[in-house]
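Only one protein chain is missing; all other protein chains are in place.
Going in written order, the chains are labelled A, B and C, and every chain counts its residues from 1.
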Amino acid sequence: MDEIQRKLQQNSKATREDHLGRTICYICIGLIIALVTCILYFIASKGIATFTKDHVNVWQFLTTSNWEPTTMDSKGRPIVGALPMIVTSFSVTLLAALVATPFAIGVAIFMTEISAKRGAKLLQPVIELLVGIPSVVYGFIGLSLIVPFIRHIFGGTGFGILSGTLVLFVMVLPTITTLTVDSLKAVPMHYRQASLALGATRWQTIYKVILRSATPGILTAIIFGMARAFGEALAVQMVIGNALLMPKNLVSPASTLTSKLTTDIGNTVMGTLPNDALWSLALILLLMSLFFNMLVRFIGKRGNIKNAS
Amino acid sequence: MHPKRTDKIATGIIYAVVATVVAILVFLIGYILYNGVPDITWHFLTSQAQSFSAGGGIRDQLFNSLYLLLLTLIISFPIAMGAGIYLAEYAKDNWITDIIRTSIEVLSSLPSVVVGLFGYLLLVNQLNMGFSILSGAIALTFFNLPLLTRNIEESLNSVPNLQKEAGISLGLSDWKTITKIIVPEGLPGILTGVILSSGRVFGEAAALIYTAGQSAPSVSYTNWNIFNANSFLNPMRPAETLAVHIWKVNTEAVTPDAHAISSGSSAVLIIVILIFNLGARFIGNHIYKKMTAAK
Amino acid sequence: MKTYDFNDKYIIDLKSEMAIETENIQVSYGKNQAIFDTSLKFPRFKIISLIGASGSGKSTYLRCLNRMNDKIATVDGKIMYRNVDINDPKTNVYEVRKHIGMVFQRPNPFAKSIRENILFALKENGIHDKNELEERLEMSLQDAALWEEVKDELDTSALALSGGQQQRLCIARSIAMKPDVLLLDEPASALDPISTSKIEDTVQLLSKNLTIIIVTHNMQQASRISDYTAFFHMGHIIEYNQTRKIFTKPKIKATDDYISGDFG
Partner (left out) sequence: MKKKNIISAILLFGAFIAVLTGCSNNSKSSSSSSDSSASGKITAVGSTALQPLVEKAASNFQKDNSKISITVQGGGSGTGLSQVQDGSVALGNSDIFAESKDGIDAKKLVDHKVAVVGMAPVVNKETGVKNLTMDQLKKIFTGKTTNWKDVGGKDQEITVVNRAEGSGTRATFEDAVLGGDKAVKSQEQDSNGTVQKIVESTPGAISYLAFSYINDKVQAVSINDVKPTDANVETNAWPIWSYEHMYTKGEAKDATAKFLKYMDSSAVQKDLVGKMGYISIHDMKVQKDAKGTVSNK
């Protein structure tokens, strides 16, 4: 048997390298999964305590609107109803995404289709810069500019869902824009060329070809933006008003899950009901973001199938 | 409607949208800089913070922010790299990959408050790490990871498959092909991702209040012993970052010149991020050129 | 579409020394079978063309020969090289590829300098002797007929070269490894006629020391350069014979139809 034959049948440095590389990758991905499991387990176990240990009715927790964890109702159960916060959280998130999406898509189209060189070169760094502005700063700008503005126009205190929406709109804009730009860029060049060659106008190409095939990507972008809006705490807390009331309209003070969580967590004692109840809010936050993820996967898959057929 | 006219109208609308967004951005950044830049002095940048008298600086906070960012990247980048490579090169299209992707997305959508509280209980309390830069860096890693991983995966996927075939057809291992050929080609994309996520890390406050803490004990910048409590390099010391400082000055502290400090800090923060962005771009291009020897 | 009987095939029986032999190769992508029962022998130091319509499986088959289909498709059967079945999962695939090189349809130089393109894999494979590296660099570029054109700009980016030059660089990169067999997957299909003829010259020159298996769409090319030709149709090998015979007196109807353009 010659040297080459022997080498062919033996492991070499390359084989070992590959094993090592694979192992490293598996460890990394394993680490992330372990981390997620750990957080999920941790928050779930904390959040469920309200219902198992303190015997709060889950349904009541989700559908009633009184939050007074230190007082008991007639059956001796603590009064904790998170409905106003759930409603408010959803409202600001959806509204912010609704307002931000057209802007984000417009800017993304501008950056990829209309002025791919100069526009992108100018806008990209600015948008990246916006991501870096701390939420506290957004909050204070909101407090000193947006709240008085809203008060001036609609009366009332100016605190409320509308102010929250406007602050969040600016905050999620860069996230949605950047990801949309990525998904538009991912549309192969020949789609554009083919469409334009068929005599379609630029707008027809953008609308019928590019946006269509980038839809799953854009949806992901929106979801990522919503996730940021949903989890945002400090900025929203400053402009939403933090009133534990069902929001009557867009300009009455309200409270989101995160604003309640940040405001109160330091004032409660670990292991007591007021603390557990706050962790239940965190659990709701988590479950909602899970739900959003599932939704986007579902839509993404449907979109792909449509595109393929 | 006539397609040509639709085209014109649509283009007009897009220009209007872009103009609006640009106006908002310019106004925001202009507002922050206009209010803040006059407060930035050499003294402001190089002196210690004062809790209840005017004239405090942000030296320690600025350093802490940078150090924390560095540590976060040191911890999260390799993990994200491995995970990104896994997803781009090794993952098969099956339910396990699906679960992995879902977990990453879940991680990315975790509210920073929740991450902060999780970090507080696990790192600060259970693992006895206390309020420290390291706790903060690990907490920040939690949401830096998904952003980076996604970005690395995308950057690697954007490198044509032909390159991988070229590598392995020469008898190189998959690993070598990935690390020496595909990764360098994806590097500019990866760097952009790192910049973007760094911006987020830099401005993060909610997660740090509960992990890195909100006090900045005086440290010695001449003590290079990483294990010494006074050393500026000690990762086990508590550290207030610039973003947390802005939060604290505005909400709690009784500093008389709170407004000036917070607007000055905000401006510094934005300027640092700007320098960082430009610098990273420059270095990225440089590395790319060097690695690819493209002229 | 005309239908042909796949049992109606002709495969020449070769006696000389073989570079590679395949036995009953079957390839499938998931449930779709792409290659059926293909057994061929490739004599050493010859040029063998694989021809056939698009989707006939010739490229898929070629890629099996240095295991480029790993992870993409399931490949069954034996591929004998130096009395080793290189399709055995236990065989060291990286060693296989060192001896059986491949050049692809589209030029794919690394985003590195010309010099690094050639030397990168050599260095990674443990060759560090400066003289040896320089020697191989020049030798391979000479053999690929590229040396004269690039010798003064070895340190510029390979991406600055023209398409034809890039493809010859890819050939040079492969032969710098001193392979036994070189697989070419339609190497000239993306190139202009002048570049194509340069590649053809290169290939003929190389066959003095190498066995070359080339997939091509271009029948003139096959007839010009190759010693043997194999005709693939719908995943089956239909006819394998000396090139001269295939193009003048094909034994099978399907081959005849394909060559005369009366096909499909």
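Criterion: a residue touches a chain if its C-beta (ideal position, glycine included) is under 8 Å from a C-beta of that chain, and two chains touch if they have at least 3 such contacts.
Just so you know, these numbers come straight off a predicted model, no measurement behind them.
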If I'm reading the header right, one chain is hidden. Which shown chains does it touch across the whole complex? A, B
With the full complex in mind, choose from A:22, A:77, A:151 or A:185 the residue touching the hidden chain. A:151
So one chain is hidden, and I want to know which residue out of A:31, A:94 or A:114 touches that hidden chain in the complete assembly. A:31
Using the definition of touch stated at the top, determine which of B:35, B:103, B:214 or B:241 touches the missing chain. B:214
Those residues of subunit B that touch the unshown chain are 51-53, 122, 125-132, 134, 138, 209-210, 213-215, 217-218, 227, 229, 235-236, 238, 248-254, 258
Of the residues in subunit A, which ones touch the absent chain? 31, 34-35, 37-38, 41-42, 45, 69-70, 143-144, 147-148, 151, 157-159, 237-238, 241-245, 253, 255, 262-275
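Please note the rule applied: only the chains that are shown with their structure count from here on.
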Which label fits the chain touch graph of this model best, line, ring, star, complete or other? complete
Please flag the chain sitting at the greatest distance from subunit A, going by CA centroids. C
Express in whole angstrom the distance between the two chain centres, defined as the mean CA positions of subunit A and subunit B. 17
Geometric centre distance via CA averages, subunit C-subunit B, whole Å: 48
With chain centres taken as the means of their Cα atoms, state the distance from subunit A to subunit C in Å. 50
Indicate the residues of subunit B shared as contacts by at least two other chains. 171-173, 176
Multi-partner residues of subunit A (each touching 2 or more other chains): 13-15
In the complex formed with subunit B, which residues of subunit C make contact? 66, 68, 94-98, 101-102, 104, 106, 108-113, 116, 120-121, 124-125, 155-157, 159-160, 170, 173-174, 177
Per the touch rule above, subunit A residues touching subunit B in the complex are 13-15, 17-18, 20-22, 24-29, 31-33, 35-40, 42-43, 102-103, 106-107, 109-110, 114, 119, 123, 125-137, 140-141, 145, 170, 173, 178, 182, 186, 200-204, 206-207, 223-224, 227-228, 230-234, 258, 261-262, 265, 282, 285-286, 289-290, 292-294, 296-297
Interfacial residue positions of subunit B with respect to subunit C in the complex: 160, 162-163, 165-173, 176, 180-181, 184-185, 291-295
